[in-house]
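Provided herewith is a single structure, encoded as structure tokens, for subsequent inquiry.
With one protein chain held back, the other chains of the complex are shown just where they sit.
Labels run A and B following the written order; every chain starts at residue 1.
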Amino acid sequence: MAELPSAFWSGWVAVITVASLIGVFWLIYSVYFTTGRDAEEPSPVWDGNLQEGEHPAPLWWFWLIFASLVISVIYLMLYPGLGAFGGALNWSQGGEIDRRLNRYQTEFGPVRRLVAEAQLATLQDDAKLMASAQRIYDRNCAVCHAYDAGGQANLFPSLTDAAWQWGGEAAQIEHSIRHGRLAVMVGWEAALGEPAIDALTDYTLALGNGAAQGHPGELPYMQYCAACHGADGSGNPLLGAPDLTDDLSLYGQSPAAIRHSIAQGRSGEMPAFGERLDDTQIRLLVAWLMRPATANPVTGEP
Amino acid sequence: MADRTSGERYHDRVASWLTAFAMAWSIVGMLAGVYVAAELVWPTIDFGREWLSYGRLRTLHTNAVIFGFGVSALMGTAFYSVQRTCHVPLFAPRLAWFCALAWQVGVLAGGISLLAGWNGGKEYAELEWPFDIAITVVWVCFAIVFFGTIARRRIKPIYVSNWFYGGLIIVIAMLHLVNSLAIPVTLSKSYSLFAGAQDAIVQWWYGHNAVGFLLTGGFLGMLYYFLPKHAGRPIWSYRLSIVAFWAFTYSYIWAGPHHLHYNAVPEWVQSLGMVMSLVLLAPSWATMVNGVMTVAGAWQKLRTDPALKFIVLSLAFYGLATFEGPMMSIKSVNVVSHFTDWTIGHVHSGALGWNAMITFGAFYFLVPRLVGASLYSVRLANIHFWLALAGTMLYVLAMWGAGVSQGLLWLSLDEIGELSFSFKDIMASMAPYYALRLVAGIIFLAGALLMAFNLAMTGKGRRTVAASPPAVGVEGP
Partner (left out) sequence: MNAVDLHRKLERNSGLLIFGILFVSAIGGLVQVLPSVLQDDLVTPGPGTQPYGPVQLAGRDLYIREGCSTCHSQQVRPLLAEVKRYGPYSKAGESAYDRPFLWGSKRTGPDLHRIGGKYTDVWQRMHLLDPRSVVPDSIMPGYPWLAERAADADGSIQSKMRALRRLGHPYTDADIEAAPAALAGLKEVDALVAYLQALRAPPAEITP
């Protein structure tokens, strides 16, 4: 916090604080060590047996509050407190976090650089690093892609199966994490009409079964869909157009779901994490996501 | 001394009703507390109903307990004790009735408004602007009755309990007026006159001192009357009372910014908040020492008298909470404790261990005197004592465990400088603590229900003669 009170208010704060602390000390000292008129009179009786006792206040309590006042004054000499006076240590919370971030850099910088530049296999072989990677995943990815990375809700893709809409190479996965992805498929119902949609739905299902040859949907497919999904339906990771020949459709494998995709279109978004995660974290995530024989990270089962 | 033949009587019926209202609010408030505790274990038991939703019900819990239970108990005991310590009946008794009843209507309507989603968004000041105005009106009337009675007193010195009750009335008025400043938009919505960091500083000046002058100072007034009265001994040290009161009133008001350590408010504000929180330990403990030494010598009563047991136990928790508070205000400790359940544990060691127990003790003493009958069952009161103690201990331990582990796990880093735990893993590990806390809450609530039954039966068995004893120096029945 760089904001400091103006000279007037700074003086106001310092003077009233110090004066009031002195005032409190005087009050306590005076109550402890002077004879007042209360000594001359007996305590009144307020309510039957309700009276004030004549015991002197205990001395240890005097030293307790004396000590706490002394500690306060010392603290206010060392740390900011009295208005704009920054204290002898010139401490600030902004300065402290900067120091800590520097120390973090000294302590962890070299190892983090090594991780960021390491071969994926090296990282994957290190169980501790993979545990760190999984925690990065848990903190950033899991609420959408699920804690077992298996995807969920027919909206957030599984990261454990073979389908990688935007490509499963390390560079492609890194790009997805760093910059995010925006997938848009337009809906065709208005343009093509229902019969064509039905034919395309059926054709897409046939693609999955490898029985597309000579299918009546082939013509509209080639006309409208092949540009993105490819003539053979194998998709195009550059466009985020998924492979239609496998049975791993993100939005569901049922005829109704597929029909919905064709008729109404779909849009999918993966936010960019390049501003939240540094190179080390992204490298660890890529390594974790691509680790061989992707075992279910939670159950350990493949 | 006043005229014994005037035949004036103390106005105790208003105190009796406030006692009953306080009892009712304690049960409503604790029930809401138990329910929100259960929601943290089984999150779907709000059944998709807005008014059962955690965010609204938890707000009702704090408001019902602080303003329903706390203020009703304080108002009732203040009305009861100020007459006796001033040797005059209440000034403007009709206004006292207005205070008592208007407050109940206000808290009830306010509670409903909270469930309906009227929420100003400031902690412990959530009620929207129409209620802020109503609170101000009632509070002014409370001040008129209380200080009016004091002004007409027939004994020159003002007794120490009235210093604290007076502090409650004055300081809460000041805090409430400033913190509630807002521009109304609709009946249920207003915007704070202060923004951002300034609003934070104003809010915690209020929030911390609502704890300070209501939940601490106000209840110290209760302690200074009921403890010596019941123990039958004078307050141990008059001079200790003096330093305790003034040092308390001076230092508490500064302590608010310890709720904003390492937040985006200037360091100088935080530092002053911290050092004054440390200073505060001494005046807090002064009263504890004064109380314990007052009971010393009347220990034999502790074996048999449930009211005194509650009061003495409340002193122990008071001492614990007022030690823990300054410790948590130290910046390096606060780094761990802030935002965690440790705070919830700290608050409840105060709210259950101190506020509720002192009030229970005062009520076990007060109700038989108000209704002119002996307590229906001492045995039930003793069972209540052990339930209250067990519930509080379990609650506080569970929240310490939860809070300290949250605080440390959130901060922990692994070998490559990554966070050692995801938030969700830490949250998931809270489940046993939250379950224990629910059990603790149920135990404590069960005790309060026993007490309500016990006091209600005591009331049923009252004598038919007028309960109000004559004013002026004559002992109650």
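Everything below uses one rule, namely that contacts are C-beta pairs under 8 Å (C-beta built on N, C-alpha and C of every residue); 3 or more make two chains touch, one makes a residue touch a chain.
Model, not experiment: these values are computed from the prediction.
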{"item": "Residue of B:Ala78, B:Val138 or B:Ile253 touching the missing chain in the full complex", "value": "B:Ile253"}
{"item": "Touch criterion as defined above, residue of A:Gly36, A:Pro110, A:Gly193 or A:Gly265 at the omitted chain", "value": "A:Gly36"}
{"item": "Of B:Trp103, B:Phe131 or B:Trp163, the residue in touch with the unshown chain", "value": "B:Trp163"}
{"item": "Option touching the unshown chain, where B:Val137, B:Leu413 or B:Ala456 are the choices", "value": "B:Leu413"}
{"item": "Option from B:Thr216, B:Thr340, B:Asn355 or B:Thr458 whose C-beta touches the chain left out", "value": "B:Thr340"}
{"item": "Touch list for chain A against the chain that is not drawn", "value": "1, 3, 5-6, 9, 12-13, 16-17, 20, 26-28, 30-31, 34-38, 83, 93-94, 96-97, 100-101, 104, 139-140, 143-144, 147, 152-153, 155-156, 269-272, 275-276, 278"}
{"item": "Positions on chain B where the hidden chain makes contact", "value": "39-41, 43-44, 46, 48, 50, 53-56, 58-59, 117-123, 147, 150-151, 153, 156-158, 163, 166-167, 170-171, 174, 178, 183-186, 189-203, 205, 213, 239, 242, 246, 249-257, 259-266, 269, 272-273, 276, 335, 338-341, 343-344, 406, 410-413, 417-419, 423-424, 427-428"}
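The working rule: only the chains that are shown with their structure count from here on.
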{"item": "Chain A to chain B touching residues, read off their complex", "value": "1, 3-5, 13, 17, 20, 24, 27-28, 31-32, 38, 43-44, 46-58, 61, 64-65, 68-69, 71-72, 75-76, 79-84, 87, 91-93, 104, 107-108, 111-112, 115, 128-129, 132, 135-136, 138-139, 142-143, 147, 280-281"}
{"item": "In the complex with chain A, residue positions of chain B that touch it", "value": "81, 84-85, 87, 155-157, 159-160, 225, 228-229, 232-243, 246-247, 250-251, 262, 264-268, 271-272, 274-276, 278-279, 281-283, 285-286, 289, 293-294, 414-425, 473, 475"}
